[in-house]
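Missing here is one protein chain; the remaining ones are kept as they sit in the complex.
Labels run A, B, C, D and E following the written order; every chain starts at residue 1.
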Amino acid sequence: MSEFGKLGVAVRTIARADAGLVERLGRAGVATVHEAQGRTGLMRPYMRPVWPGATVAGTAVTVLLHPGDNWMLHVAAELLQPGDVAVVAVSSDNDDGMFGDLLATSYRARGGRGLVIDAGVRDARVLAEMKFPVWSKAIHAKGTVKATVGSVNVPIVCAGMLVEPGDAIVADDDGVVVVPRERVAPVAEAADAREKKEEANRKRLAAGELGLDLYGMRDALAKAGLRYMD
Amino acid sequence: MSEFGKLGVAVRTIARADAGLVERLGRAGVATVHEAQGRTGLMRPYMRPVWPGATVAGTAVTVLLHPGDNWMLHVAAELLQPGDVAVVAVSSDNDDGMFGDLLATSYRARGGRGLVIDAGVRDARVLAEMKFPVWSKAIHAKGTVKATVGSVNVPIVCAGMLVEPGDAIVADDDGVVVVPRERVAPVAEAADAREKKEEANRKRLAAGELGLDLYGMRDALAKAGLRYMD
Amino acid sequence: MSEFGKLGVAVRTIARADAGLVERLGRAGVATVHEAQGRTGLMRPYMRPVWPGATVAGTAVTVLLHPGDNWMLHVAAELLQPGDVAVVAVSSDNDDGMFGDLLATSYRARGGRGLVIDAGVRDARVLAEMKFPVWSKAIHAKGTVKATVGSVNVPIVCAGMLVEPGDAIVADDDGVVVVPRERVAPVAEAADAREKKEEANRKRLAAGELGLDLYGMRDALAKAGLRYMD
Amino acid sequence: MSEFGKLGVAVRTIARADAGLVERLGRAGVATVHEAQGRTGLMRPYMRPVWPGATVAGTAVTVLLHPGDNWMLHVAAELLQPGDVAVVAVSSDNDDGMFGDLLATSYRARGGRGLVIDAGVRDARVLAEMKFPVWSKAIHAKGTVKATVGSVNVPIVCAGMLVEPGDAIVADDDGVVVVPRERVAPVAEAADAREKKEEANRKRLAAGELGLDLYGMRDALAKAGLRYMD
Amino acid sequence: MSEFGKLGVAVRTIARADAGLVERLGRAGVATVHEAQGRTGLMRPYMRPVWPGATVAGTAVTVLLHPGDNWMLHVAAELLQPGDVAVVAVSSDNDDGMFGDLLATSYRARGGRGLVIDAGVRDARVLAEMKFPVWSKAIHAKGTVKATVGSVNVPIVCAGMLVEPGDAIVADDDGVVVVPRERVAPVAEAADAREKKEEANRKRLAAGELGLDLYGMRDALAKAGLRYMD
Partner (left out) sequence: MSEFGKLGVAVRTIARADAGLVERLGRAGVATVHEAQGRTGLMRPYMRPVWPGATVAGTAVTVLLHPGDNWMLHVAAELLQPGDVAVVAVSSDNDDGMFGDLLATSYRARGGRGLVIDAGVRDARVLAEMKFPVWSKAIHAKGTVKATVGSVNVPIVCAGMLVEPGDAIVADDDGVVVVPRERVAPVAEAADAREKKEEANRKRLAAGELGLDLYGMRDALAKAGLRYMD
């Protein structure tokens, strides 16, 4: 981790999580992947999709910016490969509109699948029309300068979660989850297993069976001291 | 109120507000019910519907949870009756995803009409597809444990408002309002009267009449010191 | 500015920005107008449209209220002219539902085009059905009193931005921008020029050209110390 | 609870928690009383003392205000008895400076011991010099009007906690806790017992004994799955 | 106001409020000045003194910065005159540590009396030791760049309040209030009168007289509908 948060560096070559496994994680969705990973990996809940229904799964190209300055987003464009998602941190809290429809056009042209940014974005309506998936902390028209270098493809903390270049990123209406590159295989496996089990449970619950019985909770509740009264 | 906030208790039998009156309150909507009740009963405005257009009216089954622990939501499922809305408080601030599509399936199967929770929920897209109405403080995939008992059907404070089991709950795009069980009749009456009056006023305002004249405000404004200038 | 924030005054006659230029600003949208104006004029990003897709451009009728009191919104109704947008500040932070469907009906009947309010509104669903554009800080059913006089058409600060009566207001999904009345002509000019330039850039970026080359950033990045690594 | 949040009422006669027991609760302090009461009764942590080191224990005279309006604080002054603490809620979020040194002078003259207010106060330095204990949500010079009636001595929710007139209030650097009037005896008992036990534990911990051993946690940790690694 | 928020300008010559009157305002304090000015002029309450007990009164040298960039604070140093207070806005929300002990040393050497900044500061302990009065939104060690020009001595909005160069600034534990340069005389007059009146009232309240009687509120309360109950 010696490069964590290092400034002034753009790393061209990174190892990426396996594309097929990333797809499988994407089909499972954020809540299931988070559970399958032992309830870890979630960004904080203030990260919201710019348009409802947005979903994405891809490999992280990480970007570290300074407040009010989006210069590195242009550097990142060149380093995006098909299947990548740009994941952007700022060196301190900032809501400026770092990203808009022109950058989205460029990212898509380079194969970029989406953006996760711990800052603001603008051109919200056009992003929705383009169906370019974006998760951000704010929507804000505020423009930015291009004056101070940050970094591309160093480990960062985005919305409270560590992200290393090449990690798998899954995002939907429930938020954003990060799966470290070397863990995508077992997590995808566990996610699929969980999905199957939940599907079976859903049917029983829909038929009126209680979770208390389905999950066998009654004894534990009594032992923990729950007392029923009329 | 000796049971307020008491932990470790699940009360099976509660008196519920009259179903027909609750329906009438639901038709009036949150803003009108709040006014009809003398401008009281509103939860704080951070409580937002998980999907736009959600509305619900029902009788409260109250739940008290601990942060990071949704165990009592399963206990509540068994105590829900058709027409109920689960109203959930947490013993301290927490955004975890306490409730998702499996619990929604279960609640619906038991006749539950919706959920009002001063915490987070997940599976937001499925909740919208199911048209299961939910008001919450956050959307967050974060999973929870089942380790510490809280309570069901004791008086609670949810999003700043006191809720007693069996109270009427009305929720829509404007927020959530609570009507104490014993007051539903006069409040429904007052809400209907207010609706009628507003309908008449709406027509006059649409025709260009001013509120200044319609409500006879000009004298009071002058007395209060308002001065017109050109 | 000697009238800034003055209380107890309603000014009947104000100079308004040119209607044709305001329309042009509206077509350009918030992000472009903000850039065209030298990156100034934006309200803070907590101001959000009550319904998605809302847009408005008009001339400001300013209103200064007290917390929990919407009396002056009725005084403002009489002073609205076709093409106006009411812009509302409160003398201290307040989320109460100051404005709802009856006032929207009245404002529309008087030619009002929309509302920008640094407080709460209610009847959110009806406002959406009416397609009456509103930007606010909160949605809250909380009713207000009519007891203390504020002002209409004095300079105010709304959501962090100075607004003088007659200024141009443009609002959309990206937020709210204010253009001082005397600057609408050059700003509209600059906005149109910027739009044209962006359209050309959009095509080149869509074709895969990089911003690094399009904007000639490579030398400046190297000078600023960016180092590429493999 | 039929009077919960009722507006326009000032109740002259209330039953108060026993003064001696309230003193005992005060000596135990907020954290201990909260634990002794089964981890209930705490207001939310945004309530902070206006000056460091402030402590108070007393019986609640409750006040319900409207945003921007402190009229009822004068009504409450007359109803204060020696040993009382005024506990103030507002019908919606408000940071205005509802209370300052003149009211503090008046409250003290009537025997009032302190103030807990879910809003703002002013004259912070004089309050500190007077050693008048105040817990509030904000310090703000903003003045208020006297135009709309609220209530005195009805049940209220203050900073997320239900308070009934006459309840015991204990406040210190750790926050504010409410003990229902009818529970002060057992809670004072439990608080004293807890204090004694903690004193013994403190000595053993100070001598280097581990909580793991003192509380016998090692087996439970192993069963819960904790794994030690080198 | 045509220069409001203009970027890239440093204005050398400004008219300043009368020094003697500014002193009188300072003696009255923030709450009194705000009342004397008709309850206007306050910044938002998140502006807090960096060390307790700080007070200042002076004339505003205004500064407009960009997020993460404190360059203009050096430009302002040269334009400070004895008796000035630097008042600093940022073009979007930012908590970076824009100002520390070196700038405080420089400002003091130039006659600067203090700082009011809608951003962060650092070296908090040294500022306290120097007794250099600072009001800010945050304390944060985060360093800033010097890359983009803002302005000095143009009208700005700081913490929600309009400030023009040369306005009087008064700050203490209760917050920050701005008095427009041309109004300092009548406001100082009104503040002194208010002080005298409050002093008299303080004595009567300390003697146990009630505000209800002192201010003659009983009739108005009854008319407004207050009902006493036992």
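FYI, a contact is a pair of C-beta atoms (placed from the backbone, for glycine too) under 8 Å apart; a residue touches a chain by one contact, two chains touch by 3 or more.
Quantities reported herein were computed from a predicted structural model and do not represent experimental measurements.
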item: Residue of E:G8, E:P186, E:G208 or E:G225 touching the missing chain in the full complex; value: E:G8
item: Hidden-chain contact residue, picked from the options E:A15, E:L102, E:A200 or E:M229; value: E:L102
item: Interface with the unshown chain - residue positions in chain A; value: 1-2, 4-7, 38-42, 44, 91-93, 155, 157, 160-162, 164, 180, 182-183
item: Hidden partner chain, residues of chain B it touches; value: 66-69, 91-96, 140, 142, 145, 147-148
item: Residues from chain E at the interface with the omitted partner, ascending; value: 8-13, 71, 74-75, 77-78, 95, 97, 100-103, 105-106, 108-110, 120, 122-125, 138-143, 146-149
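Quick note on the criterion: only the chains that are shown with their structure count from here on.
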item: Between chain E and chain D, distance of the C-alpha-averaged centres to the nearest whole Å; value: 31
item: Geometric centre distance via CA averages, chain D-chain A, whole Å; value: 41
item: Touching two or more other chains - residue numbers and ranges from chain B; value: 39, 42
item: Chain contact topology (line, ring, star, complete or other); value: other
